[in-house]
Each structure stands twice: as structure tokens, then as C-alpha cells.
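The complex appears here minus one protein chain, its other protein chains still in place.
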Amino acid sequence: MTQNQLGQMYALTVMTPIDPTRAQSVRDILADLPRRPSPFARLKAAHFARWVTVPDFVTDPSQPAPEHLPGPYLLFSVTFDGLLDAFLEQLTASLETELQAIYGCCVGAPDPARGEPLQDYLRHNQVQTGLFFSAYPDATVETVMDALGVRQRTIDFAIRAQGMHPNELLSAFRTEF
Amino acid sequence: MTDCSVVGTGVSSQFPGASRSRGALRASSASGTSEQNVDGEAIAITVFSAMRRWGLLELPIFFLFVRRGRDSLRILKELSFIHAARWSVIRRLPANGDYPERRLRFPRLYFESNFNGGWEEYIDAFSYTLTLGMWAFWGSSYGFPSALPPSPFKAYIRRNEYEAGHYYSAYPDATATTVLAALRVSPKVAALRAAANAMSPEQFAQAWSDFLRDEQRSL
Partner (left out) sequence: MPNLDRADIQGDILEAYGNRYLHSSYVFLTVGDEGEGRAWLSERIPQVTTATRWQGPRPDSTFNVAVTHAGLPALGVPPRAVASFSDEFTEGMAARAPELGDVGPSAPAHWDRGLGTGDAHVLVTINALSDDARDAALEALREGLGPYVHLSVTLEQHAQMHSNAREHFGFADGFSQPAIEGVSEDSAVGEGVREKTGWRPLALGEFLLGHEDEESRTDRRARLPSAPDDPLGRNGTYMVWRKLHQDVALFRSTLREASASYGDGDEAKLMAKVVGRWPNGSPVTLWPEAPPAQFDARSPGANSFGYTDGDADGFGCPIGAHVRRSNPRDSLGFEGRLTFRHRIIRRGMPYGPPLPANAPGDDGEDRGLIFICFNASISRQFESIQRQWLNDGNIFHLGTDGDYLLGGDGGKMTVQGSRPFLLSPRAPFVSTRGGEYLFVPSITALGAIADGVAA
């Protein structure tokens, strides 16, 4: 009844409780993470990733009663290529420092928050995906990026090639590609 | 949603005037949502909603129906501004440290998307083209006002939306349609390159012209 996988892509969702006294630290760490490149850029397999702090659930006015989280939670979501175990290995190896700082603030996390114990903690807190949609489930990050590069070079070439004589065209194409 | 670090007390986050254009997640960029939710062209939306218990029966059946159906998500593909999206039902929180396992009285529907365009246009597109689909996903959630008219639906999503602390896309400058175009055209270029080895300039000129004619919508 779950769909964590589609094609060769995997949808991982993890919800971990944050130690309420460390909630601001988590927010600060996330805010200070570099962008372009993000630490996630070290992961060859990750298409999209996000960390979201969830201070509490929202209570809708029409709910019969409020329901609070026991404390703030951290949502971690990644869309990646391949299987979970291999990915978690890569994740804990490539983002060791960042993960240790972030998950070091989480309730029940191993101390230190790294390596296999951290992988187990994340698996323990995994939310099974019900429905997963991907526009290109069979394409890996590498395939996508290669294809984007080829497309751009083709466009640039096509513009240059306009008005070229056949001899020039063929040799230019062979050189470019 | 205002900065969620302030809303954490369980008080309803329905702010007066929330149904107006005044979205509390300030549209500080052309995307119509907080900068935190943006990486290049990619935009993140993260939503939790409280479900009525009948959703625990309806949603898994609906998910199954969509997964088994040959083309149920066709409209999502046609709209083609979504890279990836997911829906999950959270019934329980596992035990961690001092926190015991907790079965939720109001299970939560988790929705996330990675898409392009603008927040308003994205939700509008869902409202107008996937009206019944929105019912299937959010009909069991408390406070869901129905997908049409669009303004109350947008206000509902905003009330239940969370801002990302960190958001990443591996190819931030590429939209979903560009990725799909690239995936279509790249093998064609490779095939042409291979065939070019055996072609005369005149033959290639023709082949190149045919390639442009056939692939122009992907370039």
C-alpha cells in the first residue's frame, strides 16, 4: 500500500522530533547552510531535497479538538535515484558534518549522529509514501544533467549552423558532438 | 502561514483577511512564495493537513486506483510544471528517546511538490483543471473548502503550508518541461552523430534539416 518508488526514483520522507531546547539551533543551522552549492550537491543521486522545521501541527477551526506535536519536528524529504540503503550510506558519508549538527539536536538520535546508527535512526522515522509522482521516473540525475547539456549545445549549434554550407555543417557537427 | 516558529501553540492560524491576496508567506520573489522555498526555477511546497478518519480508508484506495490506472496522472503530466510530488498519510509518530510512540487522533496528510512557474498559478491550475482530484486528495481533510472557487482553496493551502529551512534542486535552472525536452532530444542527437559517420555532407544536411523539423519543439 505504499509507493516509495517509481521507476528508478525513490521518495524518502523522514520526520524526526527536535529537542525543544535546540529548536532555534536547528533553524539557525539550516539558515546558514550554503546554497549554490548546497551540501546536497555532493550527492550524485539527489534530484531534490528539503529540510522543513515543523514547530507544531496546524489546527483547523473545524477540527473537534486541537492535536499538538509533542514538540517541534524536522521534516527531511529527498527524491533520489536508486535504493534506500545505498542512498543512506552516501548521505551519511557525504554530509557527515551537517547531519551530525542537525540530528545532534534531535530526540532519540544516536550520539554522535553519524554513520550506521544515524542511518538506522532515519529509517526508524521514515514516513511511507502513499502516492509518488515523477515527470521522468526513469532518468537519473546524471542522465538529466547530460541531456540538459546536450540540448543546450544543440541549440547553440543550431543557431550557428544557420546559413552554413553542407561541407562546413558536417565538419562543425562532428567537431561539436 | 506566518513564520511558523511563531505559530506553535496550537492556536488556529487563520488570520483575519487570510483569504485576501495577503499571503502570510511573503511573496518575496517572482515565484509568489518565500525565497526559502525557491532554488532557481524550482519551487517547493510543503503541506500538512489534519484528516478525518474516513480518509484513512479513502486515500489508500485512491492512491491504489491512481497507481494501477494506466493514465490517471495524465493531467499532471500535461500540466508539465511538476518535477516530482508525493502524498503520504501519517498515522503515527514512532517512539524516539523519551517520546513514546504516538498514534495520531487526527492523521495527517503530507503533500510536497517540486514545481515551476508561480505559486498562485500552480494552485490555480490545480483548482481549475484537477477540481475533482483535489477532492480526492483533500476531501477528507478538515477545513478543505473545495477546489473551486480558487481563493478559499489558496487560503487553505497557505494556512497549512510550511516554509522550507533549506531547499535544493540538482538542476535548478531547468524547468520540468526543459528536462523532458532534453531527455527526448538527447538520444536523437546521439543517433544523428552516429549516423553522421557514414554520411556525405549533402546527406547530412538533409538529415540535419529533418532533425530540426522533427525536434524543434524540444529545442
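Labels A and B are assigned to the chains in the order they are written; within every chain, residues are numbered from 1.
Here is the rule we go by: a residue touches a chain if its C-beta (ideal position, glycine included) is under 8 Å from a C-beta of that chain, and two chains touch if they have at least 3 such contacts.
Nothing here was measured: the structure is a model prediction, and the numbers come from that model.
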**Q.** Listed residues B:Gly55, B:Gly118, B:Gly139 or B:Gly165, member touching the removed chain
**A.** B:Gly118
Q.
Going by the contact rule already stated, which one of B:Arg68, B:Arg103 or B:Arg217 would touch the omitted chain in the full complex?
A. B:Arg217
Q | Options B:Ser88, B:Ser140, B:Asn160 or B:Thr178, residue touching the unrepresented chain | A | B:Thr178
Q | Interface with the unshown chain - residue positions in subunit B | A | 19-22, 27, 29-30, 41, 78, 80-81, 116-118, 120-121, 124-125, 128-129, 148-151, 173-178, 181, 209, 212-213, 216-217, 219
Q | Interface residues of subunit A (partner: the chain not displayed) | A | 155, 158-159, 162-163
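Here, only the chains that are shown with their structure count from here on.
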Q: Please report how many Å separate the Cα centroid of subunit A from that of subunit B, as a whole number.
A: 14
Q.
Under the definition above, what is the set of subunit B residues touching subunit A in their complex?
A. 1, 4-5, 7-14, 39, 42, 44, 46, 48-50, 59-60, 63-64, 66-67, 73, 76-77, 80, 82-90, 93-99, 102, 104-106, 108, 110, 112, 114, 141-143, 159-160, 162-172, 174, 176, 178-183, 185-186, 189-190, 192-193, 196, 199-202, 204-205, 208, 212, 218-219
Q: Using the touch definition up top, name the residues of subunit A that touch subunit B in the complex.
A: 1, 3, 9, 11, 13, 15-17, 23-24, 26-27, 30-31, 33, 35-36, 38, 40-41, 46-63, 65-72, 75, 77, 79, 106-109, 124-125, 127-136, 139, 141, 143-148, 150-151, 154-155, 158, 161, 166-167, 169-170, 173-174, 177
